[in-house]
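Once you've had a glance at the structure underneath, I'll fire off some questions.
Apart from one protein chain that is not included, each protein chain of the complex appears where it belongs.
All chains are identified by letter, namely A, B and C, in their written order; residue positions are counted from 1 within each chain.
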């Protein structure tokens, strides 16, 4: 299904950047999970545009829950999140009705939707649609946390500046929880922001790498084929606009290792099976092995730049030039990280519910 | 569904390395597509173990089609491929019944299947199961070819030796078609094989990178969210044992570019819309733009190595040492490439059938 | 997926009877289909409670479209319909928080949701949730009509009074289009309404049979197994609260026929293949044969009655008596028929989109 993802627990998203509302429906979630609207608002705030390194567009992003929550808890039936669009300035986008922005979906959308798509602000392709994923993900993150599973993402690189990798994962995840600009080594924050500001000043944009840890997932989750933990996670990760690469554990670096380097030895420590290293990122044979799931995503630079670009007119298919105006992010990597946390939680939560049943997430024992 | 992938056109796989048979069911494929058993045998031969750089296990890999083909053509109902296992030497595997091989699925399988899994030769986790995907993929590759769509994969790197990238894609794909060791620059073949042989001689193994081009896919295929062309392809690519990373276009390198570098300008050439560059690998906004789809996969080194390793006893959870015997590949990258071609064809064919209807692949006009 | 139905075209529903809003997301619908809000309002009015034979609850049922429609046409991305609940009188339902209404979902819901369900007015089980299906169905009915496919349902029986069957199907469907109480033979309307009023006066309720025709579906739609036209239709039909039986063509009466009576002979008339009779209701082998699809649904009497009933206390599991108060329908059959039309359209539209591709419904030819 096109805008629905998941098997036992699914999420459906809808909306356009400059339409009336955007939102999401979270279905199949266990009953009895506390829904904390403040936590949802907190997660939404992490996704929001902030400061000089983001778009000047400002949305309140108030999430209205219109179904599925009763007396502050999930009912077990679909939770619907509605986020009204308020700060649309559609008149800015006039020329973009017929000029395809390079790096954007405008041209393929024209070929798929035959000119009926809502082109304003990227329409249904807008990164703004991820707000629904963040709202739905917040409920799942709450459920996972009660089961000892936490998720955190940091900006591993931005504009060529690198953060350190994960070390003590539970502590690192805790540190990232409230960070507006999520890095593990505080000293790289300013250099990264400088790169973003420099790009903005040139009318250009930058991308980067995000690294994510999912801590506490039990072993035995995922399938040997097709619905491998990697396959399911990558499927939803590539939905996030700008993600062009996903790798697990040491990922592409594994291609250069010997087997004797890449294999993670099993050890039994205090009655628990662990691996001495985690080159495989917590997943072997498509199934979790109880070690932290580690993956990295490549975020391409924001395609909306102010520099003049060559393109075509979508009506006449003639060559033309394009000077994008409007409000745009010189980087979205600091905003994307909470989206990654959210979709990772949704994917992992779904795999757990398939494995252990719907109620598992709520730990109901009656 | 666990061992079934696809929406309009789906493939179901089954079997264990040392069981009676392995195979696949290809469902939803258009009626009237010629099924050329010689071509299937050819594709199977590309996946086969050959020479000194592969496992000494030799399987005839004869594919028996037991349903869905009538008068040499697809009927439109499920095609079932059965490949009997012949050269099993299960006695080799005794110790592996209770010692978890590092880098393998043995431990997670134990946690998921509670000791009921067929451990012999990796059981259902064995790379041998990909033979069914190659058989099913051969039918889809035939159908795609008749629509002008071709697929080719080369070994971009192996043991640190690099091949050149794609240049003239249709010609490069043609060149790769029958290659036993698929490289574009013939001069890198021997150096790569030397790396594999050196690893084998050390009782070790190597991995590498594969690069794939899908040529001729029309624009407008894929979805903006979830079932993005990248998401669907990555989902099935990560099923292939040893794949630990997937990237599209310039992938992780995009993370270091500026927007002005990464954006692919549209141009109209001879009435056809093309992009001046293809940093996005033929997909923007999750939807194909008509340019070749380009992706790379990271293949980790084969985990079955002869060097002694530390691990646990799966019954007692005590630490132990493991010396793998049996027959193993020092590298599988040269065998994996036809599997990648096959699953890429299955995923792209499914997306096309969803977009244009079941019959489109057969181009029936009555 | 629990609250999502469909493969190429899917619908997701959400909401509770006394929550903030109910609604639906229609996804996968072709771009460029005109969305006529007046027609949607008309369809909603057919579902509304009217006159003395329905619940005194009155809802404006104003449908707000918050995504997926641009310039009066479908964009091809998800259409979201929001219907705010306004006339909730939750205080009426106090006792029902802990007493299971016989014939209702209260007890199974308690066992499934462990007391977290929104019990007010039936919560997510309420027939009110069908309003979202009617809104989504209206868009599909518009698309189908443009392809020559029409759908109509009449009250075949109510309280033991029978309507005539379909005769001239296109004319009969046209006649039913705007009927508040949908019968083909006008003379049975008053007798049926008298039965409903008599039941209401006794504090009781009645059920009935609905008969539906789907006219103009081309042959060759549906699958031989599992996704048979009958299987897909029955799956969504049984979602409608109170439906307890579904039969196609002569249905259960076929069980008493000889093969020579039940077989529909093929004839070629004016270059078109038809059948002399339609005992099979337009479907053989799970696939449409081009004749009208005919099915009947059994609607059980509304379970909310005013007569005293025996039941249990959901908290203590002790036996108790129940006297339902509040506002209830003595019959819902006259309201259900537009829901049947809507879900039949959604199911048939999905099968057509799978067969002929997403764009088929919009007949885009560029």
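Details
The definition used in the following text is that contacts are C-beta pairs under 8 Å (C-beta built on N, C-alpha and C of every residue); 3 or more make two chains touch, one makes a residue touch a chain.
Predicted model only: the values in this text are computed from it and were never measured.
Interface note: of B:80, B:142 or B:265, the residue touching the hidden chain in the full complex is B:80.
Only one of the listed residues, C:62, C:97, C:146 or C:273, touches the absent chain: C:273. Interface residues of chain B facing the missing partner chain: 1-4, 6-7, 10, 12-16, 19-23, 25, 27-28, 31-32, 64-68, 70-71, 73-80, 82, 112-118, 123-124, 359, 362, 364, 366.
Touching the omitted chain from chain A are residues 7-8, 77, 224, 354-360. Chain C meets the missing chain through residues 1-5, 13, 100, 102-109, 111-112, 124-125, 129, 157, 159-160, 199, 202, 204-209, 218-228, 230-232, 234-239, 241, 243-268, 271, 273, 275-276, 280-281, 283-290, 296, 298-305, 307, 309-312, 317-319, 355.
Here is the rule we use: only the chains that are shown with their structure count from here on.
By C-beta contact pairs, the most connected chain pair is A-B. Averaged C-alpha coordinates give centres for chain A and chain B that are 27 Å from one another. Distance from the chain B centre to the chain C centre is 45 Å, each centre being the mean of its Cα atoms.
Residue positions of chain B touching 2 or more other chains, listed in rising order: 224, 355.
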